[in-house]
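Of the protein chains in this complex, one is absent; all others appear in place.
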């Protein structure tokens, strides 16, 4: 369960990215976050795993009270949230499989389980043959798929994805979406910021539209909107 | 004019990204490059401004014989090619306007002209109010628009863009595309790798489809293809 | 989900320590020339430190040697019979701070004088012996010489005490200055060396701040991230100390064997010097390598 209560976010340079956002996302929901560039989607998402801290308001994610969290508890909260970053954030010194495995090493999973899960995930995103490569040897879309694999490998109870298909062709985008839907079917909450009108309109899930830091629309089975 | 003659590209790790690509793009053409993730689109584009060098074959861009170019001539070639990188490649230590101005300082344009052009470009991409911010204070889409502004500010004779709308909402994507069309109308060659089916299908320009390092399709007034 | 999740902090598994060791070792190679730059920076700094330490240790030793040779003479009154000389000697010896008392009889003194005069010595013939019996007194510390001399001069039977009055204080002030300077210099050098090394490591880690931030965002605890850095820093400090220690050991051994110097200026034997110098090098290298690395990455952990 994710809940935000009147959340404001003002960055250090004075930009107010979010202004009084309140939202409730139940466990197991699938939510699209849409909106124009610079509207505050990434900020909205970054608050959920505490990459950014709200200036005001309360945030709860899967039983954790985000602002009250002590520094040493943060990593344990983050292990319940799989994140796909807009800029991938892969570890450049690790190979593809090591990057994915890293998320499991962090929770001290056994070597055998790690190997098995990593292999599964790389198969799902279609990167088995690139397992030994380093991120800077991959195409943009391949890097994005590594990020997806890393976010899912731990079977987190929440997945937040910031434009996870921005660098992918429609085919691959669909594949990732189907992967998300499968994971979602098993009860995982999914919050996905996206610009992909095709995906949103074709799947009809809950859509939260953010504009200028505020929730402009929140529809069950909504569409992308912004048609001209 | 851009011409490739039987171009091959094998990366150091043994991946063959392009296999015998031959293509001719006339001055003033507008070309979409499409294809699945990892097909070789970015490689194809990187060869045009010599970020990567071909393993075999010949490349000519706007009068320059790319492989024959002496090291000290490379910068002068690059000034005729405006590049929008898939990963933006903004200078993190410079503000938005300084990033855009940099491309003009490099050609030692006068201060006055630089100021004027930078302002124009920031207006065109809608970032005037973010002029004094640093790249890490921008959203993904805003960074991408800065990259667009920097590529266009010099009025280069060729523009190569690697997924310039990957991080943009449909509205902003359309705006960028219209900007490209205006520039194209003035005689600038545009080569744009994209995954955006909507844009490609709506504008009907020449489409080069790359699959597994080879040109699979090259159509005047083509569509995105890959419909399922 | 229950609120009890907040208590989810557990001790690290043993297996994980193994991983840290392996990763730390791997990183050393993955960071390629950066590791090389850091190690060589540490090595050069410690080499300078080591050479200075060796010089300082030897200097201290030479000063001690010279000091121990400082002495004064006590002349015995002519009327004191030879049989009483041992008693006086004993009296002098029993003063605190005396290192050695040597009797030079008037006969010994005369023959020394004759040697000094050389061919003119004949001139002393038929004169009898005009010279007195004397004691040569060495003190534990040269600083106490003036004081001891005045005590000795008051002993019954001692006519006069003589020492290089102008020479000793002058020597002493120089000794004190050289010694204090060299200690201050070495301490300053150790601090500066620590600064230089931690500076190098700080910059090295700065290049990896993004890496650290990403790990943090993926759910790694501070300890988990620190582990490999700790191993890497330790290895870095160890190698960085090992190189100069080998150079210094071999180099000093060679010099000490081949450069023949005379007693007060002699170089101290290899093992004694190295036993004092090498531990300092390893301590500085290891401490700053491991601990400094951990400290300078701390700021990037605040994500």
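Read from first to last, the chains carry the letters A, B and C; within each, the first residue is number 1.
To be clear about the criterion, a contact is a pair of C-beta atoms (placed from the backbone, for glycine too) under 8 Å apart; a residue touches a chain by one contact, two chains touch by 3 or more.
Remember, it's a predicted structure, so these values are computed and weren't measured experimentally.
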In the intact complex, which of the presented chains make contact with the chain not displayed?
-> B, C
Sole contact to the chain not displayed, among C:12, C:103 or C:189 | C:189
Would you indicate which residue among B:51, B:137 or B:219 is in contact with the undisplayed chain?
-> B:51
List the residues of subunit C that touch the chain left out of this view.
-> 34, 37-38, 40-41, 44-45, 47-48, 51, 75, 117-120, 123-124, 127-128, 130-132, 159-160, 162, 170, 173-174, 177, 185, 189, 192, 195-196, 199-200, 202-204, 206-207, 259, 261-262, 265
Residues on subunit B facing the left-out chain by the touch rule are 1, 27, 49, 51, 62-64, 69, 71-80, 83, 85, 89-93, 102-103, 105-108, 111, 150, 154, 157
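Here is the rule we use: only the chains that are shown with their structure count from here on.
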Of all other chains, the one whose Cα centre sits farthest from subunit B | C
Give the chain pair that accounts for the most C-beta pairs in contact.
-> A-B
Could you list the positions in subunit A whose residues touch two or more of the other chains?
-> none
Flagged in subunit C as touching 2+ other chains are none
